[in-house]
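Showing just some of the chains, left in place.
To keep things simple, chains are lettered A and B as they appear, and every chain counts its residues starting from 1.
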Amino acid sequence: MQQRSSTVQEPLAETAHRPTPPPAWRPRTDPAPLLPDTEPLRVLGTDAVADADPALLRRLYAELVRGRRYNAQATALTKQGRLAVYPSTTGQEASEIGAALALEERDWLFPSYRDTLAAVARGLDPVQALTLLRGDWHTGYDPREHRIAPLCTPLATQLPHAVGLAHAARLKGDDVVALAMVGDGGTSEGDFHEALNFAAVWQAPVVFFVQNNGFAISVPLAKQTAAPSLAHKAVGYGMPGRLVDGNDVVAVHQVLTEAVTRARRGGGPTLVEAITYRIDAHTNADDATRYRADGEVETWRAHDPVLLLERELTARGLLDEEGRRAAAEAAETMAAELRERMNADPVLDPMDLFTHVYAEQTAQLREQAAQLRAELEAEGESR
Amino acid sequence: MTTATTGAAAARAAGRAKPATMAQALQRAMRDAMAEDPTVHVMGEDVGTLGGVFRVTDGLAKEFGEDRCTDTPLAEAGILGAAVGMAMYGLRPVVEMQFDAFAYPAFEQLVSHVAKMRNRTRGAMPMPMVIRVPYGGGIGGVEHHSDSSEIYYMATPGLHVVTPATVEDAYGLLRAAIASDDPVVFLEPKRLYWSKSDWSPEAPARVEPLGRAVVRRPGTSATLLTYGPSLPVCLEAAEAATAEGWDLEVVDLRSLVPFDDETVAASVRRTGRAVVVHESGGFAGPGAEIAARVSERCFHHLEAPVLRVAGFDLPYPPPMLERHHLPGVDRVLDAVARLQWEAGN
């Protein structure tokens, strides 16, 4: 009888049992070093600024001013009908730029749909960066040339791509790091979870950078998560979580540089949460007054990333009126050029629709292309 | 769009009419359903405080409270999965997926649970639920915002697939969908959200039965079979066709599942020719099923093969090129011209 064997028939030794842990269980990674600090890291306003390279600080300042201007210009372009839509990063420039500049040239950036500024800060031509949002094509640049993945609209879906790419690079022996950007809302998606887990299991050289800007369109963080912080999610994957003031560009740059370096050296992935704020509406099409009070925005203006750095540099004698003007002028030049180039209608060939669906055009698409060509010709004639 | 209904006409006569948009009609349908039935719960991303990115749920959270109209975390599988659990406990969730392409993360929940739950429990556990999906293009949206995903739902037994093309139907069909004891994927043609009609939110409103197509324009030469965003295109084409001497019948399918073979076959048998028109890609698209079943059922009445006018078989184009993709009046007329008029009657 089968069940007999599963019960114990022998008399019990008195000393036989003590609470032993189950055999499979052993204390694994110590969770303590994975937990984020209790306060977001700040560098600006602390003595640590003194250790920063003044050239870097000036570069960051110039980029911040340029980024702020870029946001304003792109928003203006939506009003002129030159962009279909623009999700602004006004107020988030420190995060966008601090992150982008933490990468080496061989590293990859995986931006979300909001992160054109990070791409531009990496050196991508703003017109190419804005192609998606202008609407003449989906991706306006060669991702391999720039090592910038296509701007990703379905939230968090680019995170597993970053993991896969980083993993592939490591398998090939390249010391390439992938930086994947996502919003606070995006952390709720299953793809976020799966990506972080894969990264930790594979010890892939990838850094996940969450810009917690307080909202996912209209939904505030409190309706998005009950976690102590988003950075606390890291411990559940066995990777370190870091919390940083996303408006302190020096702190962002420092935390990400550390994480990138760690990843490059084989130390595995990191999750960084930057606390920041979306000053503008979700996009130009959104009306933020429907879901948040002006007062909240004002509080954050006082914590403006450009302002924080400008004060610090000025106080430390690293920036004067002249420097400010130079940065502003450079930004204005960029904006004028962008405006001018975006005011030209892009030259489009509708036949492109059929060119890249497959490596080789199928007979079916050839037929459909011929149909459109005939229609266009007829249209041309009738004009 | 220029269809008239008796309800609206009556309301207009009573001096109460104010033109309404499809978005408003949808909102009113949810409002009325929520007021009548406390088990109706609206949920999704930004549906509460904001009232939805298309404002279709505007005011519901305010009127019924956040427990009845809930801003969820940003996770579509989680939203639909939670809705499954709510339906298990007797609620009637009305879920909004923000855009067509953003419903894909919930695909597994939809196919493996929503569609199958009634069947796998021998009817013990029905899934009365509406999944509202704004779909289709024509609004200048960037990639992933303009997909026509109806075939994925049509091919999944257990789901109803419904799509309104008029303001009146938006109200009537959504009410019926919410009242249905089966899950309904309710496809809202986003470029018709702002279409207006004499239908008035104040007018007495009609619940439309599910599963019935309707003849929007009677005609004798050929039948245009269409739905949702392509109905206005077909009606316009039918008007234009009169100049060529064609009197086209236009059938608005409204319900893709179940399919109203009766209305469709009756029309095609009468006219002897048919063109299916939709925005979705043609290959393995909704028109494939429609053309195949019409050919099966009306074979000996057909003077010409059933033709399909559809979007091209490619990822939805970027905003600046979408007009080349979308089937317009000319493409419909071209297809009508190819119906082998020389051959028959």
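Simple rule for what comes next: a contact is a pair of C-beta atoms (placed from the backbone, for glycine too) under 8 Å apart; a residue touches a chain by one contact, two chains touch by 3 or more.
No experiment lies behind these values; they were computed from the predicted model shown.
Visitor: How is the whole complex made up, in copies of each labelled chain?
Guide: Stoichiometry of the whole assembly: A x2, B x2.
Operating definition for what follows: only the chains that are shown with their structure count from here on.
Visitor: Just the number, please: Cα centre separation of chain A and chain B in whole Å.
Guide: Here chain A and chain B have centroids separated by 36 Å.
Visitor: Which of the residues in chain A end up touching chain B in this complex?
Guide: For this pair, the touching residues of chain A are 84-85, 113, 132-138, 153-155, 185-186, 188-191, 216-219, 223-225, 286, 290-291, 346, 348, 350, 352-354, 357, 364-365, 368, 372, 375-376.
Visitor: Contact residues on chain B for chain A in the complex?
Guide: On the chain B side, the touching residues are 45-46, 48-51, 53, 71-78, 101-102, 104-105, 140-145, 283, 312-315, 317-321, 324-325, 330-331.
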